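Just one protein chain is left out here, and the rest sit where they should.
== subunit A ==
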């Protein structure tokens, strides 16, 4: 277990406090992930105050630790930080791509938020993923099977939830892809032959297929050219407005965060360096790292 009182002069205590909002859609407490054999001192010897996320005692990589936050329904949370700061690990743990070393998370739409989603059987976990969550990865090949058709990729989500009529599946997949501005004529083409922006649109369609309550976006626009980025971001804003779905957006691009996120977490060396309203963080950064980030981003 990570020590909960590991504060020092630099860190605001609020970074470790779990917001107590009874109506939160998602609550995460004390989430940690380590790569390596680990020792008792891993958590106290790493973090922004030490300037590293590698334990000097045992060499274990502390990808993230002491991560706590709450997300209201329909709200969008941004996670910013430099490469290797643990942003994507938080998403990977929440989506179940990797098992956390410690921590609890409660999703209100899963058994009324009474059961820790990190502590359930793999089959239940998969059901949870299929029905309640959607994810869009930075690299389309992680989220899509590029050797099956775009429609087939969306259909995978539907068939995971017991859709067994080809006509219905095609209608639903076609309308989702249409909303994402993927032309219906390309529904049966392989995404391997799509442009990067279109592949991301297919990923978003797939993520939204089962009407999830939580959408996880991992470096959604990184690697896309600027005009395509704008199109994809517009799409996300439309989804926000239309469906009221809650989102967590991981990005190192403060522009994306400013555009989409209401609240923001700044991560550094696997910890939360600063958390709060996006405007507050961008206009009046408190943590030295956030100050550096904001001044160098020029947004």
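One rule holds for everything that comes next: a residue touches a chain if its C-beta (ideal position, glycine included) is under 8 Å from a C-beta of that chain, and two chains touch if they have at least 3 such contacts; residues count from 1.
One rule holds for everything that comes next: contacts and distances are computed from a predicted model.
Hidden chain, UniProt protein name from the list "C4-dicarboxylate transporter, DctM subunit", "Alpha-D-ribose 1-methylphosphonate 5-phosphate C-P lyase PhnJ", "Nickel transport system (Permease)" or "(2Fe-2S)-binding protein": "Alpha-D-ribose 1-methylphosphonate 5-phosphate C-P lyase PhnJ". For the chain left out of this panel, the touching residue among A:102, A:120 or A:148 is A:148.
Here one chain is not drawn; of A:39, A:160 or A:297, the residue touching it is A:160. Where subunit A meets the missing chain, the touching residues are 122-123, 126, 145, 148-149, 151-152, 155-156, 159-160, 164-167, 169-170, 188.
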